[in-house]
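What follows is a single structure, and I will ask about it in a moment.
In this view, the complex is presented without one of its protein chains, the others remaining in place.
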Amino acid sequence: MTVMPLKFRKLPVGDLLFADDAGGFFQADQEFLHRYALGDLTDVDITFLEANGHAFHELGDLSYAGFEYRFASRLYTPGDLDYVILVPTLRCDLACGYCQVSRVNENTPGFDWTDETLKAVIRFLDGLTTKMIKVEFQGGEPLLRLDVLQEVRDFCRTRFDKCEFVVCTNLQDPSDDAWEFLEHDDVFVSTSFDADPGTHEAQRTITAAKTQQFLGNFRRALERLGTDKVSALPTINPHNPPPARSIIDHYASLNLRSIYLRPINHQGFARKKYDARGSASTWNAYYSAFIDHLVDYNWIAEQTVEEYYFVHCLRRVLRSGHNGHADLRNPSIVGSGYVVIDHDGKFYPTDEARMISRVGQFDLAMGDVFTGISRSKIDELNQEASNNFHPDCVHCPYQPFCGIDLIDDLSRYGRIDLPKHLTDFCQKHTGIFDKIFSMIYSSDPKVRKSLAIWSGVPNFDGSIGKRLQ
Amino acid sequence: MIGLRIQIDPLPLVEPMVVRLRDCASSELTEHDAILIDRQGNRLEYDFNGFSLVVHSDQPEGLDCDVVMAVPGQTSAHRLIRATSPHNTFLVTEQCDQLCVMCSQPPKKHHADLFAQFATAAILAPERSVIGISGGEPLLHKEKLFQMLENVARLRPDVTFHVLSNGQHFEKDDVKRLIDIGTDKILWGIPLYSTDPETHDRIVGKDGAFRSLERGLGILMQAGASVELRTVVLQQNRDHLGALADFVFTRLSFINVWALMQLERIGYGRMNWTTSFLDTSSDFEPISTAINGTVARGISVALYNFPLCSVPKEYRQYAPSTISDWKRKYLGFCARCDARSACGGFFEWYSHDQGFSGLGPL
Partner (left out) sequence: MSLNLTIPEKLQEYVPDAVVRFRYLNPGLDIVCDGSAVAMSVVPERAAELEQEFMFCVYRQKIYVETLPLRKTLLAGVTGL
């Protein structure tokens, strides 16, 4: 009987959480740890480990193969390039304090795609092998270049079998033509709504008039386009966050039931204004309390609410193959499945990479639309982009559910080889997984109700959280 | 009940013959097509390559594009493919190496080899047909079966198969063949009743079955095969469903779906009804726990042959209509039920006085 390598982490009360590389997990006491580490497992231990998928008799037997399958399914393999983020302009009609995009004022010339850039982008899209495409327009404020959006959209519709367009807009002042553009079936809107009108005004719109203008457009978007086509994200200052309940109530009142909390990211302009150090523990405390508020809310609400990223992490714990979120993958191969094209036609592997290049920290450009994609630098980075054998991650029970983000590390620390526990990425995700496991092992019916909703079942089966007695 | 055989005037045959019945001539006719030339009430006369083929049918849906097989000396032909039905199954053998406590098709010693005829019938089937392959144990004739599947996959890539098998006859060499046929061409319906080898073996009436099945499932996983794992819920395995859910998750995450099935009251199932039938309408908890644990961990679950009123409301989404049209019925109170069109009803041979206690119109 061979036992797969087990990773362990201390729990608040003294027992430990164990997990293997395929993401199977259980709780046990310190005595078990001693027996396991010293090779003195009892028959009871072995029966348990066998049943819970951590052991096999013969290499290649069904237990081994089943483990291998679950392990393999947790590894991300990029497909065809089928998702492009286009930044046709850096100009914006707002000046949000935390903006990380290195925006310029609305009337500043020289920060838009030229006609040549647009033509080159279309040539690039024409050369893709995928049959389906997702195009996300960012900026600045992309609606300031509605002409570009229309031309790209029109081209894609003739070129690809299936298209999805996302416009990341501040909804501050869309023209009639812009509204017409947004109403098409294949167009989706992503906007910011920072918790409540007060916070939104303080962080974004500044004046009451502009806040009302935004709210009017926001409501109009929800009414005319529907909540299926409009998503809104709240950006939160971890050091001065709005009350959780305020966010939940405001979003729920607009029938927006999936809230994706975004802590202010220190990159770009945000770094100048907000202090990035020590943010993780502050954020984790707020985030954990937010989840508790959701659990209370969902206990009595007729229509329940989720925090998008928490649900994503929960599903990554419970099942293999949940690799849809670009920020949480292992290996985190960038520059393959999707690419960013900046206002000057340069390619970047991610939006963060574009921003840290812009502030002059590192140059992660991958060529440009005129001379073509060049992946050599990114390939070097991608070689380090897995957590399986990282000297810290290899020992961590959260490793199979977690990911790795070298660009985030580069942005914050200028290097990718810091001990993981010192990185914001690790601290943030450790907090999230600690919370998830405390919920999985909770017998509180309120917790179980939210877990059921978030894991997509009528009731949450508590026996998923196994304990070796 | 829907007729699976059809009366014909006897033909001078030396071997079984497959014929596709057509109401009228068309440009895609083959040597196997018979064209309707005369109809008098239930008597239909077809021209089959210059010969007369007379069929007597009272089937209201008509026979156009049906594929039938006439057997020497018999006055009824088998309706192998009913063109208007999604439920067509080829019984490829009545031999079996197990003796399941709920068997609906008790095994026979004799085997009639009709693989060539079945291959022809599949090639004549309507576009995108899903054809069931059943027995007995089809893999007792693995080579012939694979040849048939390979032939059809080549000539009719749109046709797919749903093969019911005990999964114990696969070898490592089969992996390549399965991949070459196409993993999306065959859905393997494989039963597993318990993680306790003794219990599983007892239910299927064969020592060593569980261990052989473990090997077979490993080979199917290697081949990337599409598998529908089937578990009939019985008194005998009621308390094993929790361990089975953990087994499915840890060893069998590759399956397409785990089907929890209600017992069919025919064959051995009828004989052993009172000691086997689990009244899930009053005892659903083992099922709901299995569903909750499995779906949360990313594996699809389905409830087969559960009438909707026997299932708690929040679990009805897992119960599609699964009973084949030819063996399905509804009960008196179903006429008043709002869910009748979504519900799969009952088996033709369901007996309500020995059945579910908690039923009624929704």
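Every chain is named by a letter (A and B) in the order it is written, and numbering of its residues begins at 1.
Keep this in mind: a residue touches a chain if its C-beta (ideal position, glycine included) is under 8 Å from a C-beta of that chain, and two chains touch if they have at least 3 such contacts.
Owing to the predicted nature of the structure, the values given are computational and were not obtained by experimental measurement.
Within the full complex, the chain left out of the display contacts the shown chains A.
Contact with the undisplayed chain is limited, among A:D45, A:E68, A:E106 or A:D327, to A:E68. Contact with the undisplayed chain is limited, among A:L59, A:A209 or A:I300, to A:L59. The chain omitted from view is touched by exactly one of A:M1, A:A285 or A:V394, namely A:V394. Here one chain is not drawn; of A:L33, A:A95, A:L128 or A:I373, the residue touching it is A:L33.
Of the listed residues A:P5, A:G79 or A:G414, the one in contact with the hidden chain in the full complex is A:P5.
The chain not shown here touches subunit A at positions 2, 4-8, 10, 21, 33, 36-39, 59, 67-68, 71-72, 75, 388, 391, 394-395, 419, 421.
Throughout what follows, only the chains that are shown with their structure count from here on.
Taking the mean of the C-alpha atoms as each chain's centre, subunit A and subunit B sit 43 Å apart. Contact residues on subunit B toward subunit A in their complex (touch as defined above): 195, 214-215, 217-218, 221-222, 242-243, 246-247, 249-254, 288-289, 291-293, 295-299, 314-315.
By the touch rule above, subunit A contacts subunit B in their complex via residues 24, 51-53, 60-63, 65-67, 69-70, 73, 315, 318-322, 452, 455-461, 463-464.
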